[in-house]
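After the structure tokens below, expect a handful of questions from me.
Note that one protein chain of the assembly has been removed; the remaining protein chains are unaltered in position.
Should a chain be cited, it is by its letter among A and B, assigned in written order, with residues numbered from 1 in that chain.
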Amino acid sequence: MNLTLFIWRQKGRDTKGSLEQYEAKDISTEMSFLEMLDEVNEQLIKNNQEPIAFDHDCREGICGMCSQVINGVPHGPQQRTTVCQLHMRHFKDGDSIYIEPWRARAFPVIKDLITDRSSMDSIIQAGGYISVHTGGVPDANAVLISKENADTAMDASECIGCGACVAACPNGSAMLFTAAKITHLASLPQGQIEAARRVCIMTEAMLQNGFGNCSNHYECQAACPKGIRVSFIAKLNREFMKAHLKDSV
Amino acid sequence: MAVTGQILVLFIIIHMIGNSAIYSGGLNAYADRLHSLPLLVWIFRLVMLTMFSLHIVFGIGLYLENRKAKPDEYAIRKDMRATFASKNMVWTGLLTGVFLVYHLLHFTIQIIHPESAALSNSDASGLPDVSGMVVQSFQDAGVSAVYVFAVTALFLHLSHGIQSSFQSTGISSERTLPVIIKTGAITALVLFLGYVSIPVLIYIGLVKG
Partner (left out) sequence: MLLDGKCPSGPLSEKWERHRQNLKLVNPANKRKYTILVVGTGLAGASAAATLGELGYNVEAFCYQDSPRRGHSIAAQGGINAAKNYPNDGDSIFRLFYDTIKGGDFRAREANVYRLAMLSNNIIDQCVAQGVPFARDYAGYLDNRSFGGAQVSRTFYARGQTGQQLLLGAYAALMRQVKAGTVRLHPRSEMLDVVIIDGEAKGITVRDMVTGHVGSYAGDAVCLCTGGYANVFYLSTNAMGSNVTAAYRAYKKGAFFANPCYTQIHPTCIPVSGEHQSKLTLMSESLRNDGRVWVPKMNGDKRTPNEIPHAERDYFLERKYPGFGNLAPRDIASRSAKEVCDEGRGTGSSGFGVYLDFEDAIKRLGESVIRERYGNLFEMYDRITGEDAYKQPMRIYPAPHYTMGGLWVDYNLQSNVPGLFVLGEANFSDHGANRLGASALMQGLADGYFVIPYTIAGYLAQAVPGRVTAAHPAFIKSIEDVNSLTKKLLSINGKKTVNDFHRELGRIMWEHVGMARSEEGLKRALKLIPELRSEFWQNVKVPGSSENLNQELEKAGRVADFLEFGELMARDALNREESCGGHFRVEHQMPDGEAKRDDKNYCYVAAWEFKGLNYEPDMHKEPLTFENVALAVRSYK
């Protein structure tokens, strides 16, 4: 099939970008979306043009590196699917496809479709961990954890840190990302000891890093390739209130 | 934000129930009873004023922060769950705020339509004629239109705001959120119908005070 692509091109952080039009010819329905872009890039190179820069690595939907907004939806039209797992059979011959980078103040564009997402690492740095030393820990079965809690922790911990939630959020908020980590750790007995402190510093770090606030549009859940749920945001809010109530008592 | 919003919602529910006294013809008596407790009324007004002010300050602050966090928009954007209501909270809120000033000038300070002011008109039993004031005002198409418009804005505001406040205060959960979303929207709708019915029914002449 043949497609018309409108792709965001931007040379560097401080330069202005724009949407440029490209034709993708003879695209097979078997290709993944990124393989389609590979193909376009091969042609660009052969025509002495600069290829389109985009982030990707594992190409199996788990590293969280790939990050493109396709026709207005982060990771494109197929639900619960990263761009790298999206296949061209979901498009039709003659389609126009708009491809843009994640947009949020906390994610400045570095080049073309590549953004700087280190702000998400900063949120984790603030407190997204259990402060355990290497070695000197009890036997793994010394603390029992109900299956239900372990499952909730796992549900939350499936987040791949791609930032689609931020890209989808009209407020550029990283609330779903932060909430997933809070929920993961607060669902486990090991994580509860630092829970109050953690939720305060992580939400603070989120704002410090230029993310917006949550106003419950729930776009994040719809965009999340891993199905991370907004109920975790409620959990974060609950933990937050608990922390503050404890503080003021 | 959420807590102030919830308190405002509570007020709005009570206010609607109070207003519905107009249908049973007891509005004047209800208003009179309220005014016989000036201390309570003033405390109440003060609390509401604080809540409102806080809500507005937080709301606008939040809006500005969030706008800053999303400086560039997509060339094409497709909403999946966001709604017109959720994206225009500050505007529907502000409209409600502006309307509130109008509403206070109209029915509390009563300087918009001084001719029908309850302060200067009494009903048959000698009480200030609130009911008459309301009915006379709403027979004016312009006034009714302002109210209908404002209540619509409020409806939009609450259709998102109510469920949102439950999420923000962490009351909702995986299981309850869908229910809360529905209940929030229904509550907003009931409030809308409750409020909009007064000017509409009066204007079309079904309620005559």
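The rule is simple: a residue touches a chain if its C-beta (ideal position, glycine included) is under 8 Å from a C-beta of that chain, and two chains touch if they have at least 3 such contacts.
Remember, it's a predicted structure, so these values are computed and weren't measured experimentally.
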item	value
Chains shown that the absent chain touches, full complex	A
From A:167, A:188, A:214 or A:234, residue that would touch the chain that is not displayed	A:188
Of A:19, A:145 or A:243, the one touching the omitted chain in the full complex	A:145
Contact footprint on chain A, counting only the chain that is left out	11-12, 28-32, 34-36, 38-39, 42, 45-46, 48-51, 53, 55-65, 78, 81, 85, 87, 89, 110-111, 114, 116-118, 120-121, 124-126, 128-135, 137-141, 143-147, 150-151, 153-154, 157-158, 160-161, 184-185, 188, 190-191
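Note that only the chains that are shown with their structure count from here on.
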item	value
Between chain B and chain A, distance of the C-alpha-averaged centres to the nearest whole Å	38
Chain B residues within the chain A interface of the complex	62, 65-66, 68-83, 86-87, 89, 160, 163-164, 166-174, 177
Contacting residues of chain A [partner chain B, same complex]	6, 19, 69, 71-73, 98, 100, 103-106, 168-173, 207, 210-219, 221-223, 229-231, 233-241
